[in-house]
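Provided herewith is a single structure, encoded as structure tokens, for subsequent inquiry.
Let's turn to subunit A:
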Amino acid sequence: MIFQLAVQGAQMLVVLLLAPLLIGFVRKVKARLLRRQGPPLIQPYRDLVRLMRKEVVLADNASWLFRVTPYLIFAATWVAAALVPTFATGLEFSWAADLIVIVALLGSARFFQALAGMDVGTSFGGIGASREVMIASLAEPAMLLIVFSLALVAGATQLSTVAAFMGSPQVGLRVSLGMSLIALVMVAIAENARIPVDNPATHLELTMVHEAMILEYSGRHLAMIELATFLKLLLYMSLISCVFLPWGLDDASAGPKALAIGAVAYLGKLTVLAILLAVFETAVAKMRVFRVPDFLGAALMLALLGTLLLFVSRSL
Partner candidate 1 sequence: MNGLTFDIAHLLAGSLVLISFMMLYQDRLFALINVFALHAVMLALSVAWQAYIQDAHHLYITAAIALVFKAIVIPVGLHRIIQRLGIHRDIETAVGIGPTMLAGIGLVTLSVVLMLRVTPEADPLAREDLAFALSIILLGLLVMVTRRNAVSQVVGFMSLENGLVLAATGAKGMPLVVEISVAFSILIAFIVIGVFLFRIRERFDSVDIGALDDYRGERR
Partner candidate 2 sequence: MNSTVALLLCGPAALLATAVLAAAVSRHSFATRLVYGAAFVISAVLVVIVAGHLAGNSGEASATLPLGLPWTGARFRLDGLSAFFLLVVNLGGAIASLYGLGYGRHESAPHRVMPFYPAFLAGMNLVVLANDAFSFLLSWEFMSLASWALVMAHHRDEANRRAGYIYLVMASFGTMALLLAFGLLAGPAGTYAFDAMRTAHPGPLAAGAVLVLMLLGAGSKAGLVPLHAWLPLAHPAAPSHVSALMSGIMTKVAIYGFIRVVFDLLGEPAWWSGIAVLLIGGVTAVLGILHALMEKDLKRLLAYSTIENIGVIFTSLGLALAFKANAMPSAAALAFTAALFHVLNHSFFKSLLFFGAGAVLTSTGERDMEKLGSLIHRLPVTSFVFLVGCVSISALPPFNGFASEWLVFQAILRSPELPQWGLKVIVPAVGGMLALAAALAAACFVKAFGITFLGRARSAAVERAHEVDRWSLAAMAVLAAFCLLAGILPGFVIDALSPVTISLIGDRMPVQMAQPWLSIVPIAESRSSYNGLLVFAFIAVSASLAAFFIHRFASHALRRGIAWGCGFADAAPAAQYTAVSFAQPIRRVFGGFAFRARETVDMPAPGSLEPARLKVDMHDVAWEIFYQPITGAIDFATERLNHLQFLTIRRYLTLVFLYLVILLLVLALWP
Partner candidate 3 sequence: MSGFSFDAVAAILFIPAGAAAILAALPNYRMTAAVNVVASLLTLLAALSLFVTDRPAPGQYLLVDDLNIVFIVLNTFVGFTTSVFSASYIAHELETGRLTAPNLRFYHAMYQIMMFGMNLAFVSNNIGLMWVAVELATLTTVLMVGIYRTHEALEAAWKYFILGSVGIALALFGTILVYMAAQPVVGEGTNAMVWSVLIEKAAHFDPALLSVAFIFLLLGYGTKVGLAPLHAWLPDAHAEGPTPISAVLSGLLLNVALYAVLRFKLLLAASPQAIGPGPLMVTMGLTSLIFAAFMLYRRRDIKRLFAYSSIEHMGIIVFAFGMGGPLANFAGLLHMVMHSLTKSAIFFAVGHIAQVKGTQKISEIRGLTESHPGLGWALVIGVVAIAGLPPLGIFMSEFLVVSSTFARHPWLAIPLVFGLLIAFGALLLRLTGLAFGEPRGGTAPVEASYVPMYSHLALVFAAGIYLPAPLVAWFQHVAGILG
């Protein structure tokens, strides 16, 4: 029991500590791909600390909501990230929330972020918020359809069960799973405001979505939000890895040795995914905002197709 709790706590800390590193790594790889030196790996940590130390500059008519939101976003994202199996399944509190809840948690984070964007009453916040909800209104159904097809395959929405099932030999190669994977990747890109949907590095207000929403944030608030975005990327990567690359994952009660294997495997998966992401981002260009619906619509269609094809592949 104590061990279980310890593992759970470890997981929460791991995600919290690993998230900035992951971002740093991605940036580093991208810089290298562009033949630049790039910032050191620990730069994100430095940024966070510096931001936390700075004072907050708050717009005159910002309300209490504006000040509470960063912590809410952070908390929701952190809890969600902590509930996704990383190096071990079946954690102490894993049953507190299944995959649908995790998606919904991210949804509530987005909800408050959009509200905060509108709170100050500048047009940038409005742009960001309205575009964000538009993207979400397509990404969320796609995500849920992916959840459906996973659940229909594994017979559960409980991530540990899904991971265990996907690890087992009875899965076999399914076309619908492939589709779900592609869809999931597309959704992940959109959700994390990565190229080609959005550009985390841009500072031209009119082209950005996520950055426009948080334009008014500064200091510790900004730090919280940044950390939340880091956590989100980590969350999606560990989600992909635990569902589609479930190797080395084992139940938390399996003992330290298994956990160590799981941890190593997990780091390996993250590295691979991060490199892939960096390569992809350097390879493609950002698309216009109103091309995004087509992009996500494709994801939606893929996910739905995957769900429907399941029955076919079942019947075969």
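Basis for inclusion: all candidates are chains of the complex that A comes from, given by their letters.
In the analysis below, a residue touches a chain if its C-beta (ideal position, glycine included) is under 8 Å from a C-beta of that chain, and two chains touch if they have at least 3 such contacts; residues count from 1.
Note that the structure is predicted; figures quoted are calculated from it, not measured.
Taking any copy into account, the candidate from 1, 2 or 3 that touches subunit A in the complex is 2.
Contact residues on subunit A toward candidate 2 in their complex (touch as defined above): 52-61, 63-65, 71-72, 74-76, 78-79, 82, 93, 95-98, 100-101, 104-105, 107-108, 110-111, 114-115, 118-127, 129-131, 133-134, 136-141, 144-145, 148, 151-152, 155-158, 161, 205, 215-216, 219-220, 223-224, 289-290, 293, 300, 303-304, 307-308, 310-311, 314.
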